[in-house]
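Every protein chain but one is kept in place in this view of the complex.
Chain naming follows the written order as A and B, and within any one chain the residues start at number 1.
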Amino acid sequence: MTELNYIQAITLAMEEEMNRDENVFVVGEDVGIKGGVFRATDDLYNKFGEDRVIDAPLAESAIVGVGVGAAMYGMRPIAEIQFADFIFPAVNQIISEAAKIRYRSNNDWNCPITIRAPFGGGISGALYHSQSVEAIFNSTPGLKVVVPSSPRDARGLLKAAIRDNDPVLFFEHKRAYRLLKEDVPTEEDEIIPIGKAAIKREGEDVTVITYGINVSITEKIATKLEKEGTTVHLLDLRTIYPLDQEAIIEAAKKTGKVLLITEDNKEGSIIGEVSAIIAEHCLFDLDAPVKRLAAPDVPAMPYAQPLEREFIVTEDKIEDEIKQLARF
Amino acid sequence: MKTVENEHVHLGLTDEDVLEMYKKMLLARKLDERMWLLNRAGKIPFVISCQGQEATQVGAAFALDREVDYIAPYYRDFGVVLSFGFTAKDIMLSAFAKEEDPNSGGRQMPGHFSSRKHRIITGSSPVTTQVPHAVGFALAAKMKKESFVTLTTLGEGSTNQGDFHEGLNFAGVHKLPIITLVENNKLAISVPYDKQVASETVAARAESYGMYGEKIDGTDPLQVFKVIKEARERAINGEGPSLIEAETVRLTAHSSDDNDAAYRTKEEKEADRKNDCMVKFADYLKSCGILTDSIEKNLVETIQHEINEATKYAENAPFAPVASLTDYVYEQ
Partner (left out) sequence: MSIEKIVMPKLGESVNEGTITTWLVEVGEHVNEYDPIAEVMTDKVNAEIPSSYTGTIQEIIVQEGETIKVDELICYIKTDGKETAEELNATKEKIDIDEPMTETTEEGSMSHRYSPAVLSLSQKHGVHLDDVTGTGIGGRITRKDIQKYIQNRKSTIAEDTTQTEKRASKSVVQPPSTDPYNEGYELTGVRKAIADKMVLSTTEIPHAWMTVEVDVTNLVKYRNNVKQSFKDKEGFNLTYFPFFIYAVAQALQAHPILNSTWQGKKIIQHRDINISIAVANENELYVPVIRNADEKTVKGLAKTIHELANKAKTNQLTQNDMTNGTFTVNNTGTFGSVSSMGIINYPQVAILQVESIVKRPVIIEDMFAARDMVNLSLSLDHRVLDGLVAGRFIQHVKQILENIDETTTLI
């Protein structure tokens, strides 16, 4: 066991995979000598050299597109998009290309690329350094979209993503990077399977289904509420596309009162799909309307702090929603 | 076309080689013509043509090492893929969208070539996305220190896409073993060159990517062969990528769904006919004594027979079972 924060767990996963498989390489902006703007590739340049830790030209479509080509050849690229907000020039390469390569070639070609991108806000990142972009991708069969919620998950899921034989989008919450710390079983080669949600906490009163940084926030609130007599059943989606439907149904049925949380804008977010799954499968187990806690439908979170705070899902808002559902 | 006698010998090509090139061009042309007939007969939904560009395609393919090199072709490249191992049957299975279609099992439209076996990299319909892929293959070659080049082709309209710029710049920065061949038929569906590209030539764009650039006559397969072969040598020697622009003609409408009468005059089309690479190359081979009327007649008959058989086979071949619809979204 080693105590690691979220970003150290990510760096470690990449380092371990690069040691394990010489086909694994990193490509992105500033990933080389600087070690990434968030330092996710810290020291990898020194350890593996410029051929395997490639400082790409500032061109996202090429970072992904070249990665897609290399992946088809048999390499295991980890493409870093500096901020998820800047992924849009590469969306054609992700949705039209990476996602469809296996299907369109009838299983002749495949594309084992991992695309990492820091996302999310609450760090004064304003409109273009704070967005949650996952909803763009979660209606694209062929892609897997992963959002780890803890250092341990970050390491295990990233290793799984790199070894996956299909394209994986790996979204890392910026606020989690240095906020979340925990013991990680570094002595083991722990692989956390993609596509499986995790029950983080058992409870009887309200089910919370969320992902990313809101998992740890909800855990904190749940600990507090337990002392007040309300228990929370907490499901961490971990992979948000394709969804672990079975786990969602089971968790929803557990209490019949479901709160869904995302930092994304409410309309069209992934939790809307989670809600639809619950509506389809759990009607006779529901004891309250399914509630969604999400950002308002405005383009993105503003720079000014009061506005940013108003946009974001805060601890208070989560606590309030859980309490209201418990009382319902 | 420079009809220097026995030009091909100077390029290291035998009489058999050039006759083989002519056969591939002729097969591409005849298959294309057959597909139009099938389309107009209501048997296949869609055709996109190579007619007028066969010389560029076959000339380029023959300049590569067809045992090791990779290609990321675009939708008109029937001449390229036939040179890389596809057969008339493969093309017809694709046209009829049958289960045995080697590109996609009937999932993609015709012209979306793919075959790992033949080192043909799968492509899509949004243009130019294949350019960064080819760069990725070239990057892998460099990283793995393997001796192959990757050729990607596209139309001149596609050179305006971001992926063209991003991909070529990446290749230029990292001096990757890749050849980008622009088949300039001077029409992007209906929009002519001067409304597409501001620079006088596409090849001129090479300079900004720090790579070799050259514009050539794409109706002469030998000239294409020569230039691509040189580009390949530079690539293998670590001298970096090349951007080659081959000027061709487009003898058909953009596709079976397009009516080019709306944007082209009869005169223009007739002028293009005079530049038909098939006629020009046949004349060259005849002037060298490699092709005679009887050989040509024989060749046409053989090819027609092959195409008839391929059509019959593909028409009768089964579609993929409907239950396969959900197969291979992910690894199974």
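Just so we're on the same page, a residue touches a chain if its C-beta (ideal position, glycine included) is under 8 Å from a C-beta of that chain, and two chains touch if they have at least 3 such contacts.
No experiment lies behind these values; they were computed from the predicted model shown.
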item: Partner chains on view for the chain not depicted; value: A
item: Identified contact with the non-displayed chain, of A:Tyr177, A:Tyr241 or A:Phe311; value: A:Tyr177
item: Contact partner of the left-out chain, one of A:Arg102, A:Arg116 or A:His129; value: A:His129
item: Of A:Phe38, A:Trp109 or A:Phe137, the one touching the omitted chain in the full complex; value: A:Phe38
item: Given A:Glu15, A:Glu250, A:Asp285 or A:Glu310, the one touching the chain that is not displayed; value: A:Asp285
item: Residues belonging to chain A that touch the chain removed from view; value: 7, 37-39, 118, 123-125, 129, 174-175, 177-179, 204-205, 255-257, 283-288, 327-328
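Basically, only the chains that are shown with their structure count from here on.
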item: CA centroid of chain A to CA centroid of chain B, Å; value: 41
item: List of chain A residues in touch with chain B within their complex; value: 25, 51-52, 54, 56-57, 59, 61-62, 64-75, 77, 89, 92-93, 96-97, 100-110, 141-142, 144, 164-166
item: Touch list for chain B against partner chain A, complex; value: 70, 72, 101-105, 107-108, 112, 114-116, 121-122, 124-126, 129, 131-144, 162-163, 165-167, 169-170, 173-174, 327-332
